[in-house]
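A single protein chain has been removed from this complex, and every other one stays in its place.
So, chain A:
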Amino acid sequence: MKHTLPDHVLVVGASAAGLSTAEALRRKGFGGRLTLLGAETALPYDRPPLSKQILSGIWEPTRAQLRAKEALDALDAEFLLGDAATALDAGRRTVRTASGGSVTADAVVVATGVSPRALPGQDGLRGVHRLRAVSDAVALRTALLGARRLVVVGDGVLGAETAATARQMGLDVCLLGPQPAPLTAQLGPYVAECLADLHRQHGVALRGGALVDRLLSRDGTVTGVRLADGEELAADVVVTAVGSAPATDWLRDSGLVLDDGVVCDERSRADEGIWAVGDVARWRHQGLGRTLRLENRTNATEQALAVAGNILGEDRPYVPVPYFWTDQFDVRIQAFGLPSPDARTVLVEGDPAEGRFVVRHDGPHGPVCVLGWRMPKQTRLHRASVVDHYTRPSRRTTPSAGMSSA
């Protein structure tokens, strides 16, 4: 089938994945009309610094901007910011917006990311914060500067990073969640336990295996968290980092297949002329032989490159080795690949006793993941050992599974 190049590409979502798609289209020679629609008013910015440099105040919020104004101008794209998409007509490739406008294009890229989940009773309660947008980070920082006790509900990347930053700001911090140690799902039990030790050494109170019964409040202001076992933790501020859901509400009547994300084929294509990229995309990873949705920064740009290429007719499957990193206290943890619960953990570099090491997870068919602790270069050098697992034609036939990380 002959590939028809689009005259007009509309990217819905102006964060890392959306902006990277637009940039990659231009870099690959696309000379047509390019529109980016973004729900937020701020120029495109990066999210990983929100729970670290922006929350701690080391950076001004504008330092998280992804590109300088001149670089955005040079894209020769129309930015429609502060206007959320509300509906898609997939057949016509028309997107309607909150302001009442509509945009029709030859190719539509869905890059709307995820929305943080809330605890029941959270909305409208003063002192309870979520962290997704730069405005959230600024508001949380202000709240923390006037607070003494913080409880973080959620033991994933965002929750643990927020706890570490707040502890370094001098607060009494309790980090709680259902897992035995923070980030067990993302790091496997060995490295997660190292991370728990790190938090404890810095004075963070950890409550693993903890389920929240409800938020406690007085006169509309949060006063703490009650756990399912009856324990009550007092707090001036509560942060909920209890996961997020793909931002697909606006696609409900679009006709696209939605199943914890926009379901796509191997080429990140959701329908004729419709593509999805970044946190919101659930695509078929050909190497793994199943669908995958990755909530991490690297995937946003790598998938954007792949989608831009496919819009222009490259016709290539997207088969990345997943990668994420997290910075907590003075430790940078990195993971190439996805940890597997039934894998064997092997030390391949450094020494945990010296606070620098790389471990590899070996599955039944070979290495599936390398995890580094304060050894970035060495970790990257061990990446080669897991490439086969993600890129060779799959022998596995598991139908579908998900994985989230930052």
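By definition in this document, a contact is a pair of C-beta atoms (placed from the backbone, for glycine too) under 8 Å apart; a residue touches a chain by one contact, two chains touch by 3 or more; residues count from 1.
The criterion applied here is as follows: contacts and distances are computed from a predicted model.
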Omitted chain (choose from "Iron(III) transport system ATP-binding protein", "Antagonist of KipI", "Ferredoxin" or "FeoA family protein") - UniProt protein name: "Ferredoxin"
Given A:199, A:297 or A:389, the one touching the chain that is not displayed: A:297
Touching the absent chain when the full complex is considered, from A:48, A:61 or A:182: A:48
Where the missing chain touches chain A, by residue: 20, 23-24, 27, 46, 48, 66-68, 71, 297-298, 301-302, 305, 323, 325, 327, 332, 334, 374-380, 383
